[in-house]
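Left out: one protein chain. Kept in place: all the others.
Chain lettering (A, B and C) follows the sequence in which the chains are written, and residue indices restart at 1 in each chain.
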Amino acid sequence: MTHDNSYTGQKFKVIGNRFKRPDGVDKVTGRARYGADASAPGQLVGLVLRSPHAHAKIKKIDTSKAEKLPGVKAIITSDDLPDLTGGARDMANILENCMARGRALYDGHAVAAVAAVDNQTARKALKLINVSYQVLPHVTDVDEALKEDAPVIHDWVYTGGLDPKPTTPSNAANRTQMGHGDVDAGFAAADVIVEHTYKTEQTHQGYIEPHACLATVSPDGSAEMWVTTQGPFTYRTVCATLLGLDIAKLKVTSSEIGGGFGGKTHVWMEPLALALSRKTNRPVKMVMTRDEVFRASGPTASTSIDVKIGAKKNGKITAATLEMRYQGGAFPGPWAMLACMTGFACYNIENQRSVGWDVIVNRPKVAAYRAPSAPMAAFAVESALDIVAERIGMDAVDLRLKNVAKEGTQAPYGPIYGPIGIEAALKAVKKHPHYKARLQKGQGRGVACGFWFNIGGQTCVDLNIGTDGTVNLAVGTVDVGGARSSMAMIAAEELGISYDDVRVSVADTASLGHNDTTEGSRGTFSSGMATIFAARDAINVLRERAAKMLDVPVEDVVWQDGEARATGKGHGNLPVLSLKDIAGKSANTGGPIAGHNEVVADGAGMGFAAHICDVEVDNETGLATVARYTVVQDAGKAIHPDYVEGQFQGAAAQGIGWALNEEYVYGADGRLQNAGFLDYRIPVCSDLPFIDTQILEIPNPNHPYGIRGVGETSIVPPLGAVNNAIASAAGVRMKHAPMSPIRVLDALDEASVESQVSAG
Amino acid sequence: MSGAELVTTKINGDVVEFACPTDEVLLDSLRDRVGLTGVKEGCGTGDCGACSVTMDGQLVCSCLVLGVEANGADIGTVEGLSDGNELHPLQQQFIDNAALQCGICTPGFLVSAKALLDNNPNPTETQIRYALAGNLCRCTGYDKIVKAVQAAAKDMRKSKQSKAKRK
Amino acid sequence: MRYESPATTKEAVALLAQEKGNARILAGGTDLLVRMKSGLDEPALVVDIKKIPDMTAIKKTTNGFKIGAGVSGARLGANKDLCKAWPGVVEATNLIGSDQIQGRATMVGNLCNASPAADSVPAMIAAGAKAVVVGKAGRRTVPVEKIVTGPGSTSLDKGDVIEAITLPKANKRTGDAYLRFTPRTEMDIAVVGVGISLTIERGVIKKARVALGAVAPTAILVPSAARAITGTKLDEEALDKLAAACSKACNPIDDKRGTAAYRIRVAGVLSKRAAKIAYARAGGAA
Partner (left out) sequence: MRWMKPPWNLRLVRVSLNGALRSGVGGAAFIDVEAATIRELLSRLIERYPDMQAQLDRGIAVAIDGVVFRDDWSQPLPLGAEVVLMPRIEGG
């Protein structure tokens, strides 16, 4: 049965309220079970030996001593895993990232794994494995990797997207170009042209729960895995493909997930746990240490970006270009392409071109991180826009409004936008009390915008009605931040019953059809859509059953406010049947009552946000502190406003951390120097103010409730907003994020030297 | 092989005995030997606070205490916060204020916030923020957490007053 | 690994002296356990000193204070007399880590970990703190600045245990302060730390001690910085000289937490700010 996904403007009773989440009690009492909280009889502990070198040939791995240690049950290296190098490169890359094959490609790259009876024994065993390395030249910086004398990391990588096709391998995996119009003509027409290069350092998602799994493979080929993941179905497909298991025989159960932000969309050590279990015929539990999470699970790209914007004196942007270099770690990725698609997405720029280079370096494989690739491009664009505004003497928000993207604007990646919310967000900023508030001495204010596509994808849900009229809803997207609550609200809304009568669970891969990974802000949009349709299917069944109970044709039964009533001539005195009445009699009217839906949730609504940021700068130390922060974002429709606000606040906090202090620091030896929460400085509670939020609701026309995704967009503006605020507070325009005290003080020094020179 | 010792300790009011290797940290003893998996490991180096417990009333990271040090001590974990069926005001306010998203940091925050409010029933926003600085949260931006602690502090002061009045 | 928790300092010394393998003292454990987790340290013997009454007490003596080696930062902060007499020392110790870390971490542990960036050490040095060292040869008293000899190394012999830290009696006209620079407000390691104690008479600084952290292989006492403000009323000129002397005394490195140039610069900035606080605490008018 196909359903119409158009927005209907229906009036809501349940949606928009702030209910208590169903998993709340479990999570405040410590009962909720996360990745590392499961155990199985006879389980072994799996640990990974990792490369201490940024780039090295693995000459020999001698495991003989370790194997002899009592309690060691299995040791694996790439020799124990399928060799996929001849086949599809993407799968081979995933496996090679999980376990080095012949070469260690970054500090932290797995070279062997051990399963032993306990953690102490496994740790000893790792020390007894003898790996002979031949250290190779390495490169970790994105710009250095493109230089002619840089070591070329893979001999099979030829830059894609070039014509003619290159004949020598390169660290540039791909060149992408997006845009439209005639940029040369546009720049020729400009009164002012601003051109700068920006750099951003590598950051990590920083979820508090390390990767963890418990894998069991039986000799008959069946297998189970309990794992913290955003995509149990994807993990199943990938692990089964990598290891040659039957997809249906591998049951993956997603645990409660302690944060993901994109980092738990890729497999890391999970295939190793399955391989160790297969070799030992025992359950194997693997939990990464924090050091391993930083060194060997995907951070986001570090970048180097040239931006050029030309504008008329009246503020109209005539042309804009981006030339961007994004490193994807040791393997090719889509990251620069995403940057090309998002960089100018907030604006209506007739002549624009975005060029992106995906670059390979000796760093861990980059994974998606909340609106992947967009924050860095936005840092460059939003910072440059403020410089344009300053040069032409225009208010920076007015400049943005003058060029803002609207319904009918062509996106950088081609299509014409439908109804979108960036103009409304900027107008809301101008009206916001924060924007009008007086600044304290030493403070400055900045505004910046952000965009993220949002996606939909394959989704299915099962809705089962119990004989007492309460409802079980099984969804296949995971609950990273209150999704079960939103889904229960949607089911309750459709069925016309109370929120408390719906219980939502995240299904394992054996209980529900394929669901795409919970990424791209798709959870509430997609599973919400499937839940609406499943509930409507269930209502049709309920009407049929009511018709039987009332002995009337089903066409005469309508569903209203959680009740079936017969309409039409002669039915006036028939009883009204509640869902509970019908459910109670289901055994005699045809058996269990359920609704199902399988859908490709297409038509995701683009997300836009505008942020206001006040910072205070200590001119003597370069320390910038965020004093006040406001997020304005279009949610389409906020199902559960608490958790929509929570997404806005969390995304903004991550963006602020990125803007101020978070960065991977590599030494000259190519090793990561700050693989821990002490020196990788994510914001602590005392670093932040309350983060004010304003939810806009501009319905997505392609969702019955008008839902857009909300999870990612608000990590995009903070880098620009913070930079613009620093400029306003301290008079320096930063070109390198994070804008740490050292960089800000350097900029202040340069500015004072320049002013002395110009004064002299 | 590592030596092991028998440890007798009181955890959430119950006397518990377990044997643990001398180099094992209390976090692992609590999780793997006593089964209290509400105590979470986020870093193992005292930088995230997910493993916060109280030891003889003092807030500590259980990843930085040896299991054997718990011998004779009184340990409090998130599992001991609620009074039977009744949630602690902090637990209730964390739910009511949507102060958790993924929830992995929540047990540590609750234990730390309780330690704060036990010492200072009426903390300022700044005092709350600094007291909770040892607990990392990556989902919420701390906004709703601070508000939940403020609300719980108010609840606790009220219930203390009404108890005092009844007496 | 053997775990021992002796009841006296003498027993602790004997245990440490007898051990043939790697022996470690466990006070707060906030550094030791991190090193053990990462595999950097694999002791054969750990001696927990927190069951030794002498090591877990804060005593007011005729000469000042004696603070046991096992006293945590939290207990230090709760001692009103100590907070009043040596606020800079207490604040410096309380800056180490979170409340959770404060529940365990000790001044002596902070000292013996021998990190150049240890927060309590410049404050102790500025305050004229001494370490009571007990070893095979008995008890001796060593100025704090003589304990650490380089990153990760100390002047202590095998079997030596620091039993306590002593602080002199604080004069009413004495004030001390410690400031550090970190990018985050909490949970961070000093990029620069400055401890200053000074004594004034009618607004004029009579005696001063200035110590810097995180700008050299060890925390350093900077007599030239003390001279820059001695005999002054901490006017702008004195402050500038203080800053210059502090910057000059720095011998820092570039590392993941900061550059040498930044440390040199900010050592001067913080020294001025710390001096003003210490001066006000000594009763000097701003």
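We adopt the following convention: a residue touches a chain if its C-beta (ideal position, glycine included) is under 8 Å from a C-beta of that chain, and two chains touch if they have at least 3 such contacts.
A quick note: this is a predicted structure, and the numbers were derived from the prediction, not measured.
Engineer: So which shown chains sit in contact with the chain we cannot see?
Structural biologist: A
Engineer: Looking at the full complex, which residue from A:D141, A:D479, A:E519 or A:E563 touches the chain that isn't shown here?
Structural biologist: Looking across A:D141, A:D479, A:E519 or A:E563, the contact with the absent chain belongs to A:E519.
Engineer: Check each of A:F19, A:Y198, A:F261 or A:Y326 against the chain that is not shown and name the one that touches it.
Structural biologist: In the full complex, the listed residue that touches the missing chain is A:F261.
Engineer: For the full complex, which residue in A:P137, A:G244 or A:P415 touches the chain that was left out?
Structural biologist: For the chain that is not drawn, the touching residue is A:P415.
Engineer: Thinking of the whole complex, not just what is shown, which of A:G16, A:P52 or A:G160 touches the missing chain?
Structural biologist: Within the whole complex, the residue contacting the unshown chain is A:G160.
Engineer: State which residues belonging to chain A touch the missing partner chain.
Structural biologist: 160-161, 163, 174-178, 180, 205, 260-263, 265, 334, 337-338, 340-341, 368-372, 410, 413-418, 452-458, 517, 519-522, 600, 602-604, 702, 711-712
The criterion applied here is as follows: only the chains that are shown with their structure count from here on.
Engineer: Two or more other chains in contact with one residue: find those residues in chain C.
Structural biologist: 37-38, 185-187
Engineer: Specify, in ascending order, the residues of chain A that touch 2 or more different other chains.
Structural biologist: As it turns out, chain A has residues touching two or more other chains at 289, 677-678, 683-684, 686.
Engineer: Would you pull the chain A residues touching chain B in the complex into a rising list?
Structural biologist: Touch list, chain A to chain B: 18, 20-21, 23-25, 27-34, 36-37, 119-120, 205-210, 256-261, 287, 289-290, 480-482, 642-643, 645-646, 649-650, 652-654, 676-678, 682-686, 688, 690-691.
Engineer: In the complex, go through chain C and note every residue touching chain B.
Structural biologist: Per the touch definition, chain C meets chain B at residues 1-3, 26, 28-30, 33-34, 36-38, 46, 48, 50, 72, 74, 97-101, 103-104, 185-187.
Engineer: Spell out the residues on chain C that touch chain A in their complex, using ranges where they run on.
Structural biologist: Those residues of chain C that touch chain A are 37-39, 181, 183-189, 191, 255-259, 262, 265-266, 269-270.
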